[in-house]
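The complex is shown incomplete by one protein chain, all other protein chains being positioned as in the whole.
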Amino acid sequence: MAATSSFYSIVAGVGAGTGRSVALKFAKTYPVALLARTPESYVSVVREINAAGGKAMGVSADVSSEASLEEAFAEIEREFEGKRLAAAIYNVGGRFVRKPFLELTREEYAAGFQANGVGFYLFAQATLPGLLASVPDAPHPPSLIITGATASLRGSATMSSFASGKFALRATGQSLAREFGPQGVHVAHAIIDGVIDIPRTKDWPVNGGAPDGKISPDAIAESYWYLHTQPRSHFTQELDVRPYVERF
Amino acid sequence: MAATSSFYSIVAGVGAGTGRSVALKFAKTYPVALLARTPESYVSVVREINAAGGKAMGVSADVSSEASLEEAFAEIEREFEGKRLAAAIYNVGGRFVRKPFLELTREEYAAGFQANGVGFYLFAQATLPGLLASVPDAPHPPSLIITGATASLRGSATMSSFASGKFALRATGQSLAREFGPQGVHVAHAIIDGVIDIPRTKDWPVNGGAPDGKISPDAIAESYWYLHTQPRSHFTQELDVRPYVERF
Amino acid sequence: MAATSSFYSIVAGVGAGTGRSVALKFAKTYPVALLARTPESYVSVVREINAAGGKAMGVSADVSSEASLEEAFAEIEREFEGKRLAAAIYNVGGRFVRKPFLELTREEYAAGFQANGVGFYLFAQATLPGLLASVPDAPHPPSLIITGATASLRGSATMSSFASGKFALRATGQSLAREFGPQGVHVAHAIIDGVIDIPRTKDWPVNGGAPDGKISPDAIAESYWYLHTQPRSHFTQELDVRPYVERF
Partner (left out) sequence: MAATSSFYSIVAGVGAGTGRSVALKFAKTYPVALLARTPESYVSVVREINAAGGKAMGVSADVSSEASLEEAFAEIEREFEGKRLAAAIYNVGGRFVRKPFLELTREEYAAGFQANGVGFYLFAQATLPGLLASVPDAPHPPSLIITGATASLRGSATMSSFASGKFALRATGQSLAREFGPQGVHVAHAIIDGVIDIPRTKDWPVNGGAPDGKISPDAIAESYWYLHTQPRSHFTQELDVRPYVERF
């Protein structure tokens, strides 16, 4: 764990799964700020990192609220004063609404875009200036890493809310990769195609209950770290991941 | 021109280009309702169709406003009382914002989704019940046809607003195709990859000024009619179109 | 049926399904040459067209044999002397081998490419000069239309032979579209995603036996004709087709 680096990282969307693992992984090198809607999502992770000799802070924020996010970033900058941003991870799931289209309210339909479109817009606006500023000195190309899903590539029946949000997120990620890549910032998109192995999915009968039939969130964290440490001559814009037994 | 069919069609997004050509084409078989923000966009097309012996009505509406759209559909139903819906075409461009990401306001970013996400959600909510009801008797499978763009497949630099809206539209179209296709409604998505030949683009130096280097809107209308008349054993979900000289 | 046009068309891969329907459709406008491995595949179609007042000839050929194809084209040119080529359709299925990879012989693996790679290369070499020559005068842009499949986009388990052939065919089609499109020849690729309704598939329990659950070959023929008649300002390079009840 590294409490003293002059660079820090931010993970938006921290809970018991990917966000936690990513925070633990990046905390080995950089102090890390954790964003989640409520403290319950991050307090134990913050404690875990700090207890291990790392440095973490948690901030409650609603990523789709400009005011909330502004306040959160002000707090982060106060806490990490003098440090510069090395990596920003957008791992926000958002509300997952799955119902027949004609029963879907406008608000439910837009929830996907609210979390994965507007939320990512605000997060990227808040982090890109810092990432750009770090380009000359950061140990690795400053990175903006995005969590996608099966629904980033496929609009399934009854999934228009989630899929339209994830498609929009992917579009925005591509657009930023093309604009900021040449400036030295690495924008990468991971398609997580499968169920993640977290407490909530413990009893889900995934892939016939095969061992390792759910994606290890620690393995996702390794992926994100690998993406972050790629040199600029070799940026991955997109990769997929799924369990060996997943049908695709 | 057919003023007397017991089925009618709706075209949202009528101006001097695709919408006009599609309205003229569909008016040969069905009465047609034209939606646009302001009467200037549709009055001459309505006049043209009615003068030719067809039947058209124009309605001013903001597709991303629930209230405005509700009012518009009430008016259409009054006017076309007793007729049933055969085809609904969503051809809304929306505001096209192209600027460096860090200069893009939240409202500008969301404008793409507002037009191509929320607007299409509202349009599909308003038309799918009618399309479903027409399945048993309509001469062709009732159709919901969507206008996409190059940006439906690619998030270019400085295009995050438009691309995220078009990606979201495509996701939603796929989702509806998978939900409503098996119920007999044909949901199709056309990727218009090139500049359309309309008065506004007259002087654009496209494809080196090659003859036919811009897409004929009448040809797009033929495509949409072809999609509409496909039998249910053979639905096209997606096709692309571009001028012969377009780079891709 | 049109026996007297000064343009003719060629369909490679004629049997009881798509090839037959396409030949009948194109024969309404152009004399048509039918290619198949053995006369049994084309004699009845040739008879049907000629009996209806059209003009058709059948030629036996192995599309992956240069010598066989050369002979076939010499025969076609003799028969249609003075006519020019308006459309060439490549509808060759090839041998469909589906087995565990480690049981697949080299010859079986290569069979997919033999039919859909080499066969299409030879067919395109034989027809493109004629299509190019017809550009200035043909009633529609001279067309090279290719039959793809689900396997054009997806390499399924145990399908490496067929998928590698169909992927290669799609690659070659894209390459030709980009090279010959700007010269006025329309190269289009159709992804046929579903079982075609032909005598051989009569008892296949497709889509739960739903009515119209298999693709009508006549509808495919309409598609190909639609592609052929598109103006050069509006070329479709790729479209998919599937039954309304097909999962995708």
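Quick notes on this structure:
Letters A, B and C mark the chains in the order given here, with residues in each chain numbered from 1 onward.
Quick note on the criterion: a contact is a pair of C-beta atoms (placed from the backbone, for glycine too) under 8 Å apart; a residue touches a chain by one contact, two chains touch by 3 or more.
Since this is a predicted model, take the numbers as computed values, not measurements.
Here the chain not displayed is in touch, across the complete complex, with A, C. Within the set C:T18, C:N91 or C:S160, the residue that contacts the chain not displayed is C:S160.
Screening C:E40, C:D137 or C:E179 for touch with the missing chain picks out C:E179. Touch with the chain omitted from the figure is made, among C:I10, C:V32 or C:A124, by C:A124. Listed residues A:R20, A:K55 or A:K214: the one in touch with the omitted chain is A:K214.
For chain C, the list of residues touching the undisplayed chain reads 66, 100-102, 104, 106, 109-110, 113, 117-118, 121-122, 124-125, 128-129, 151, 154-160, 163-176, 178-180. In the full complex, chain A contacts the hidden chain through residues 141, 178, 181-182, 184, 186, 197, 212-216, 219-220, 222-223, 226, 230-245, 248.
We take it that only the chains that are shown with their structure count from here on.
Chain-to-chain contact here is organised linearly: an open path runs through the chains from one end to the other. Centre-to-centre spacing of chain B and chain C amounts to 31 Å, using the average Cα coordinate of each chain.
Chain A and chain C, compared by their mean Cα positions, are separated by 46 Å. If you average the CA atoms of chain A and of chain B, the two centres end up 35 Å from each other. Residues of chain A found to touch two or more other chains are absent.
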